[in-house]
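In this view, the complex is presented without one of its protein chains, the others remaining in place.
By letter and in written order, the chains are A and B; residue numbering begins at 1 in each of them.
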Amino acid sequence: MFFRLNDKADVEAGLFFTLFGGLTAGLSLQYQMGTIAAMGPGMFPLILGIMLTAIGLTILAKGVMAGGETIRSLPLKPAFLITLSLLVFAALVLAVGLVAAVPAQVFIALWASDHFTLKRAIALSIGLLLFCYLVFIYFLGVAVPMIAI
Amino acid sequence: MEFLNHLGLGFEAALSLNNLTFCFIGVLVGTAIGILPGLGPLATIAMLLPLTYSLDPVTGLIMISGIYYGAQYGGSTTAILVNLPGESSSVVSCLDGHQMARNGRAGAALAIAAIGSFFAGTIATMLIAAFSPVLAEVAFLFGPVEYFAMMVLGLTAATLLAHGSFIKGVAMVLTGLILGLVGADINSGTYRFTFGYFSLTEGIEFVAVAMGLFAFTDIVTNIRGDQARDVTTPSLRNLWVNGKEAKEAALPVVRGTAIGSVLGLLPGGGAMISSFASYAIEKRLAKRPEEFGHGAIAGLAGPEAANNAGAQTSFIPMLTLGIPSNGVMALMIGALMVHNIAPGPYVMVSNPEVFWGLIASMWIGNAMLVVLNLPLIPLWVRLIQVHYWILYPIILTVCCVGLFSIENSLQPIYFAAGFTLVGCLFWRFRAEAAPLLLGFILGPLMEEHFRRALLLSNGDLAIFYRSPLSIVMLSVAAVMCLVILLPQIRRSRSVAFTENA
Partner (left out) sequence: MGKIIRKLRLAAIFAMVSAFSVAGAFAQNAPYPAKPIKLIIPYAPGGGTDAVAAVFSDKLARKFGQPVVKENHAGSNSVLGTALLADAAPDGHTLLVVTGAIANNPFLYAKLPYKTPESFVPVSILTTYPFVLGIRSGLPFKNMQELIDYAKANPGKLTAGTPGRGAGAQLALGLLNKSAGIQIREIPFKGAGDSLNNVAGGFVDMVFSGYETVRPFVESGKMKAFAHTGTGALGNEKIPAIADTIPGFEYQNWLALIAPAGTPAAVTDKLNGTLKEIFAEQDTKDRLAGQNIMGIASSSTEAKSYLAKEMTTSKAVIESMGLKPE
């Protein structure tokens, strides 16, 4: 049974919550605790961190002992590409402008799909650029540059 | 029936062609902007406020409230169609509304949201007209202790938002609470968990968290399933709500209206909690609670009504006492001041046409919303019929520009990217994001009231059970926990049992 442990949703969840709770509790120690009457900035996060760690351990124990649901397998390529498309948009939008950021995002994001073709990506980019210009820049006046240079 | 006379005066003021026109413009523009991801009612009003300065006070206020309702409805539309909560109250609309849309009932979901909101708006408007002065006092029954108890109750309800494991729901609420604490501490001004980034002093941007955990995670997990999506394409013939759906929606709408009307009176998150509270109650009352999270009509109808009723009654403290109960009301007060009307108990007497005209226009605005949006539903429904490979790059780009525009800063985009990965992780180990978002919103409030209560009592914890209101709310929360936990324990036993067998 032990070798199947890493399929268990509760085991992963338990580990995540335990670590996050522990991290919070640890980091909150750098702030003043104060007293119950006049709590410092560190007290509340410390309490929450300890509670989350405890609950995380409970979930972990539950997962190890009872099993429960199995994890869903994450589609890695889309996860990576969608996140990358966001980062690339952010990197390009002020440096080069929407004319580069939008096509770059569309290409990377669309690459994650089975329906990717060059023609579709180009058409989508052009459409989106027009939409962004009309709605965000022309109509709403968002300070986002079409061409930054 | 004095209030009917007052309402008559109000309708007289509001029904002029000029005011109707501006009400319509407000609703239209509000909806159009509110539909864009990331732009909730507050943002939309703040943007459009200068447009109203040159108008008559009554006309200006009528237009702003039109924008308010429009933006709120626009937000629900985005939430239902593309699972994108633009602001806290539409988180709940995502849960079952979006599932309905995916089951091919997008038209019905949008119609229920519109009609439920209209019903709630009508009742709440009558309440305001009849009882404003009395109801305003409710806000003053709530001090730090009562607010803390309300937050505990709200968070308990939040764990019910998850249709998975209860204990994971609790863990997610706690995670949200912790994330919500990032930023400057109110009492001491200390910057907590900002890791030296000055822009984090006001906390992590809510919209970035919501987009990452909901919309973007959704995209990642759906890209491979786009064929499956096409199967659920709604047929254009049965767009409308059918009899069975209407029946299922009716009672939740009534209950939601009641909840929203009461909670909307409370400043600081009352209206927001109402949609969560309504969801929790509907789930408890439902004959088949397992449907929740998979497109339960009650899970959309109740919260939508509660949200709208709350949005409406939050006008009461503002109009009668000059107290803004939320950001939108603060803007309203600002708009009044521009016209040299000091909000407060005397507006009713000194500017009756403003006071009653605004109340009448609330109803008119809601009615216009229905008139405007019902014919648009086929259009919105076509939007999700579009191939997913066309839709998701559009969502991504529009969201990115929306995120940037919040503070003209790239940081929210980076955060949204981070939360997309976190959201994928949550999806992988089957932990639901909705409770986290509620914790994120309520976390700072909860800490604030908790600390303030103890500061006032000089550290005496007994203060929490000296207030009757607080005792009632904390007991309800405790009972709720028990009610949730008992079947969970039973179920997990039976699950263990079947696995062993």
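Definition applied: a residue touches a chain if its C-beta (ideal position, glycine included) is under 8 Å from a C-beta of that chain, and two chains touch if they have at least 3 such contacts.
Source: prediction; values computed, not measured.
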{"item": "From B:L7, B:V207, B:I297 or B:A311, residue that would touch the chain that is not displayed", "value": "B:V207"}
{"item": "Of B:L28, B:A46 or B:L372, the residue in touch with the unshown chain", "value": "B:A46"}
{"item": "Residue touching the undisplayed chain, where the options are B:G10, B:G60 or B:P144", "value": "B:P144"}
{"item": "Hidden partner interface residues of chain B, rising order", "value": "29, 33, 39-40, 42-43, 46-51, 54, 87-88, 139-144, 184, 186-191, 198, 201-203, 205-207, 267-268, 321-324, 327, 330-335, 337-338, 340, 342-346, 405-407, 448, 452, 455-456, 458"}
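Going forward, only the chains that are shown with their structure count from here on.
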{"item": "Interchain centroid distance [CA atoms averaged], chain A/chain B, Å", "value": "22"}
{"item": "Chain A-facing residues of chain B, complex", "value": "33, 36, 47, 164-165, 167-168, 170-171, 174-175, 177-178, 181, 185, 187-188, 190, 192-193, 216, 219-221, 223-224, 226, 387-390, 392-394, 396-398, 400-401, 404-405, 408, 410, 413-414, 416-417, 420-421, 424-425, 427-431, 447, 450-451, 454-455, 457-459, 461, 492, 495-496, 499"}
{"item": "Interfacial residue positions of chain A with respect to chain B in the complex", "value": "9-10, 12-13, 16-17, 20-21, 24, 27-28, 31-32, 35-41, 44-45, 48-49, 51-52, 55-56, 58-59, 62, 66-69, 71-75, 78-79, 82-83, 85-87, 89-90, 93-94, 98, 101-102, 105-106, 109-110, 112-116, 120, 124, 128, 131-132, 135-136, 140, 142-144"}
